[in-house]
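For this view, one protein chain was removed and the others were kept in their places.
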Amino acid sequence: MPFIYSRTIRFQDTDAAGVVYFANVLAMCHEAYEASLAASGINLKEFFSNSAIAIPITHAEVDFFRPMFCGDQELIHLTPTLISEQEFRIDYQIFAEGSSDRPLSQAHTRHVCINPTIRKRENLPEMMWQWLKQWSDSETI
Amino acid sequence: MPFIYSRTIRFQDTDAAGVVYFANVLAMCHEAYEASLAASGINLKEFFSNSAIAIPITHAEVDFFRPMFCGDQELIHLTPTLISEQEFRIDYQIFAEGSSDRPLSQAHTRHVCINPTIRKRENLPEMMWQWLKQWSDSETI
Amino acid sequence: MPFIYSRTIRFQDTDAAGVVYFANVLAMCHEAYEASLAASGINLKEFFSNSAIAIPITHAEVDFFRPMFCGDQELIHLTPTLISEQEFRIDYQIFAEGSSDRPLSQAHTRHVCINPTIRKRENLPEMMWQWLKQWSDSETI
Partner (left out) sequence: MPFIYSRTIRFQDTDAAGVVYFANVLAMCHEAYEASLAASGINLKEFFSNSAIAIPITHAEVDFFRPMFCGDQELIHLTPTLISEQEFRIDYQIFAEGSSDRPLSQAHTRHVCINPTIRKRENLPEMMWQWLKQWSDSETI
């Protein structure tokens, strides 16, 4: 079951071409990720300033099919997938509200769990397994 | 009656000091302004790309009392005040959700209606009078 | 010959994890693109608000190898490649200044030339051919 995040396009998201600035689409996806973590009971303040465990993004990728304008209402569908005990991937599809046949944009990010001090890989903490179980497509995590 | 906008602090809002980057507080206030316009039935896409009428900000000011952290829930109270037939001011107070006695931050912006091509003042359009009536403290607009 | 753009990491680029927020790496690459256009004599104001021709990004992709911190000096190497008469790709490599052996990050974007009103493909304008000739690796454009 994907996590679904509703987002209104804001003036600050746009650029002088009148549409959402390309890199801001990835920032919107990250907002959806944060909302999905909070929905699984994860404390965001601790999560993003944890000195023992960090889960930085190692790769991000986004396709732009149709432009988004200030005031538009979008729905971001988020689906995480486990890659290994230290890594997961998140797929994002962004739809105009009320029209879920073809996305405006799609993206994915890849995340790896590390000890941020020594920058070595660590196994994902228990709370991330819970989060993966909750929002993943797979029955087998 | 002020317009009240609920906003979650996101990772992107923060900086390396671990709290919201100062200029982003004004951007959050502008989000509340956009939400108040939409709540009055104003089409944001047309509003912000109108070639006949624009209402740019001429002054902005913000006080920071306490820091905001990723994941925090804030309530932004927005109150517009008419200054002249071409100008209004918006006051913002930002509270931590569940604690409305002392704001974390307060701000105001001043807006003037112009013809953006010739950059001369114009009277505020009817929809802005409606918006002012709806969210202003004053009984007399 | 790649275009090389020097960029200092700023406080605003960072997030509460103390390093550059992931999507801002793509924004830095876009800055390098803008600087390369200006270096080829292209007027940026006209370029980005042209109502006859637009060259939106259709795909963007970025890998993160090592974090970047506030105050760091980076060099962004930009290399465009022609894909078709309507499309090009830009490759970016970001190095810490003074250490060009292994990039901190790499990215690429894909751009397609369209008429923004009807959103149909158009051939790239002459100025973009000049820009491609100037900064591309290829001898054969």
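So that you can tell them apart, the chains are marked A, B and C in the order they are listed, and the count of residues begins at 1 in each.
Here is the rule we go by: a residue touches a chain if its C-beta (ideal position, glycine included) is under 8 Å from a C-beta of that chain, and two chains touch if they have at least 3 such contacts.
Keep in mind that what you see is a predicted model, and the values were worked out from it rather than measured.
Remark: the omitted chain is touched by one listed residue; of C:Ile4, C:Ile53, C:Cys70 or C:Ile114 this is C:Cys70. Across the entire complex, the residue among B:Ile4, B:Ala17 or B:Ala38 in touch with the chain not shown is B:Ala17. As for the chain not pictured, it touches chain C at residues 8, 10-12, 14, 18, 27, 30-31, 34-35, 38, 43-45, 47-49, 69-72.
One chain of the complex is left out; on chain A, the residues touching it are 11-12, 14-19, 21, 23, 69-70.
Contact residues of chain B toward the unshown chain are 15-17, 19, 21-24, 26-27, 30, 48-49, 54, 56-64, 67, 109, 116.
One rule holds in what follows: only the chains that are shown with their structure count from here on.
Of all chains, the one whose mean C-alpha position sits at the greatest distance from that of chain C is B.
Relative to the centroid of every protein C-alpha atom shown, the closest chain centre, again from C-alpha atoms, is found for A.
Both chain B and chain C derive from one sequence, and where they touch, over half of the residue numbers involved are common to the two copies.
Centre-to-centre separation between chain A and chain B, using Cα means, comes to 28 Å. If each chain is reduced to the centroid of its CA atoms, chain A and chain C end up 24 Å from each other. Mean C-alpha position of chain B lies 33 Å from that of chain C. In chain A, the positions touching at least two other chains are 27, 30, 48-49.
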